[in-house]
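Just dropping this structure here.
A single protein chain has been omitted from the complex, and every remaining protein chain is retained in its original position.
The block that comes next holds chain A.
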Amino acid sequence: MNHPSRLKMALIHAGLTLLCMATLYPVLWVVKMALSPTDGLALTANPFPETVTFEHFRQVLSGTDAAGRWVFGRQLLASIVVSGATTMVGLTLAVSAAYALSRFRFPGKDGGMQALLITQMFPATLMMVPIYSILQKLHLLDSLSGLVLVYATTALPFCIWNLKGYFDTLPRELEEAAVMDGASTFQVFIRVVLPLARPALAVTALFSFMTAWNEFILAATLLNDPSRFTLPVALQRYVGEHKVEWGKFAAGALIVSAPVMALFFALQKHLVGGLTAGGVKG
């Protein structure tokens, strides 16, 4: 590649800086609301807080229920447990199913792939009423395991599609060589395929984690015990119909978004490869 000129580089930097600023403006605005002592209500374009206080964070972090018990810690734990378990369950199921779809021949394979995609087209909120009844039959209402099951399965179609696309791009020669060396199919899968698929696994895991960490309509409907609420449901408390506590909402929003941002940061190198290698073959 020919080296871009200095001027061109400067232009690119200027353009990117401008766009980054536009992207960050809403985030700064939330930071400002979270740090300002008032509820951040003033008609101003300045995204930086004039006075800084950590009061809203303190109030959110020390959130208690009506009886005075400290629930924030439990809600954080519930969120971590639910998202972690969803990732584990979802990834295990998706990896094996995607591998089978990529490598084995069996009847109904193409139909199955299409069916997976089709379910994504039916609005999720409308599936809530039947899901509620099914969980009741399984005795999983108001339990975190019920929630994990729902999250893991609803994220599966995307995970399977993404992983299958990636597996399709992996050369089969490596697997054949391993079989020659006497490895069983399962060993090949664990020892050869999975390590190669690391970028796609990272992205898929991130996706499952995010689904569970961010979802709130199902969680708000299915959970009845405040100490088991996930964080988004807990956050809903601050944006009531008649009164919006912007400061606390903003502080809570930052707390909820931070872990996912950290994950994005950690996985961002894999992000590009993991998403598109699958996409190319689709």
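Rule of thumb we're sticking to: a residue touches a chain if its C-beta (ideal position, glycine included) is under 8 Å from a C-beta of that chain, and two chains touch if they have at least 3 such contacts; residues count from 1.
One rule holds for everything that comes next: contacts and distances are computed from a predicted model.
One subunit of the complex is not drawn; among "Maltose/maltodextrin ABC transporter, permease protein MalF", "4Fe-4S binding protein", "Alpha-D-ribose 1-methylphosphonate 5-phosphate C-P-lyase PhnJ" or "Nitrogenase iron-molybdenum cofactor biosynthesis protein NifE", its UniProt record names it "Maltose/maltodextrin ABC transporter, permease protein MalF".
Residue A:Thr119 is the one among A:Ser62, A:Thr119 or A:Gln187 that touches the chain not shown. In the full complex, chain A contacts the hidden chain through residues 1-4, 9, 12-13, 15-16, 19-20, 23-27, 29-30, 33, 39-47, 65-67, 92-94, 96-97, 99-101, 103-107, 115-127, 129-134, 136, 141-142, 149-150, 152-154, 156-158, 160, 165, 185, 210, 213-214, 216, 220-221, 224-226, 232, 235-237, 239-244, 246, 249-250, 253, 256-257, 260-261, 263-265, 268, 271-273, 275-277, 279-280, 282.
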